[in-house]
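All protein chains but one are shown in place.
Let's look at chain A:
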Amino acid sequence: MQVTLLYFARLRERFGMAEEQLSLPEGIQTVAGLIAHLAARGDVWAEELAGERVYRVALDQEMADFSAQLHHGAEVAVFPPVTGG
């Protein structure tokens, strides 16, 4: 399954990229699985995604929770809590 990942604000800077295309290993079906896969990269990925830092996930441009099901071609964005207004 192929997904597009987008990172914003502090996470974009910490990860050193705004976007990446990823072919997910067999068995990853949910946002939770994807986040665990990213956190397994270690270093800043583990610090930001598997530590005490708070972040949000959007699936296809809608806020999503960890149980949300991924699909081929999904756009998944990971970002800090929003601070507009």
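Everything that follows uses one rule, which is that contacts are C-beta pairs under 8 Å (C-beta built on N, C-alpha and C of every residue); 3 or more make two chains touch, one makes a residue touch a chain; residues count from 1.
Heads up, the rule we're going with is that contacts and distances are computed from a predicted model.
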item: "Glycan metabolism protein RagB", "histidine kinase", "Molybdopterin synthase catalytic subunit" or "ABC transporter permease subunit" - which is the UniProt name of the missing chain; value: "Molybdopterin synthase catalytic subunit"
item: Residue in contact with the excluded chain [from A:S23, A:S67 or A:T83]; value: A:T83
item: Residues in chain A touching the chain absent from view; value: 6, 8-10, 54, 58, 61-63, 77, 79-85
